[in-house]
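And now, chain A:
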Amino acid sequence: MSYYLLLSALLFAIGLYGVLARRTAILIFMSIELMLNAANLAFVAFARTSGNLDGQVMALVVIALAAAEVAVGLGIIVAVFRARSSTSVDDLAELRG
Partner candidate 1 sequence: MQATTEYINILIYLGIAAGIGVVMLAMGAMLGPKKPSPTKLMPYESGNDPAGEVHRLPVHFYVVAMLFIIFDVEVAFLWPYAVNAGKLGIAGFWAVTTFTLIVLAGFVYEWKKGVMKWD
Partner candidate 2 sequence: MIHVLIFLPLVFGLAALVLPRQARTLGLVGAGAALVLGLVSFGAYLEGSSGAYQVPLLAEAGVYYAVAWDGVGAVLMLAVVVTTFLALLAAHDVPPAMVGLALLMESGLLGILAARDLVLFYVFFEATLIPSLLMLGLFGGVGRVRALVKFAIFTLVGSLLMLAGILAVRYLGGAPSFLLDDLVAHPLAGAAGMWAFAAFLIAFMVKTPLFPLHVWLPDFHAENHPSGLADAMGTLYKVGLFGLFRWALPLFPEAFLAFQPWLLALAALTALGAAWTAYAQTDWKRLLAYGALSHMGVGALGLFSGTPEGALGAIFLLAASAVYTGALFLFAGSLHRRFGTLDLRPTSGLAKSAPALAALGLILVLAMVGLPGLSGFPGEFMNLLGAWQASPVWTFVGFLAVIAAAAYALGAYQQIFHNAPDKPADDLDAFEWQWGALATLAIVFMGVYPKLFTTALQPAAEALAALLGGGR
Partner candidate 3 sequence: MIYLIAAIKGLVLILLLLFAFAYLTWGMRRGLARFQVRLGPNRVGPLGLLQPIADAVKAIFKEDISVAKADRFVYWLAPIISFTFALAAFAVIPLGPEGSLFGLDPWVADLDVGILYIFAVAELAVYGIFLSGWASGSKYSLMGGMRSAAGLVGYELALGVALLGPVLVVGSLSLRDIVDWQGQYGWLIVWQFPAFVVYFIAALAEMGRTPFDFVEAEQELVGGFSTEYNSMKFVAFYMAELLHWITASALIPTLFLGGWHAPFGLPEVPILWLFVKWLVFIFIVMWIWASWFRTRYDVMIRFAWGVLFPVALAWFLATAYWVASKGGAV
């Protein structure tokens, strides 16, 4: 049990690190997906230990949310890429005070 939790925490941490350290929109996005999956793992693990199936249901919901995010997010990334041939977040400096 605690191993699952540990793994999920680890995944979450890796995802968070990726979000903070990576400079490419796609990679940041993948890191975010990692975080979501960490949450899923935790849901399922908790559902299993507590015998409360709500956790499993929630994991399904999260998958759906993630899919919706993917759909829109990739669309945006594609649009940005087409507009400026780069997905590096650092290159996005159009908006400054």
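As a selection rule, all candidates are chains of the complex that A comes from, given by their letters.
Quick notes on this one:
Operating definition for what follows: contacts are C-beta pairs under 8 Å (C-beta built on N, C-alpha and C of every residue); 3 or more make two chains touch, one makes a residue touch a chain; residues count from 1.
Values in this document were obtained by computation on a predicted structure and should not be read as measured data.
Among the chains 1, 2 or 3 offered as candidates, the one in contact with chain A in this complex is candidate 1. On the chain A side of its complex with candidate 1, the touching residues are 60, 63-64, 67-68, 70-71, 74-75, 78, 81-82.
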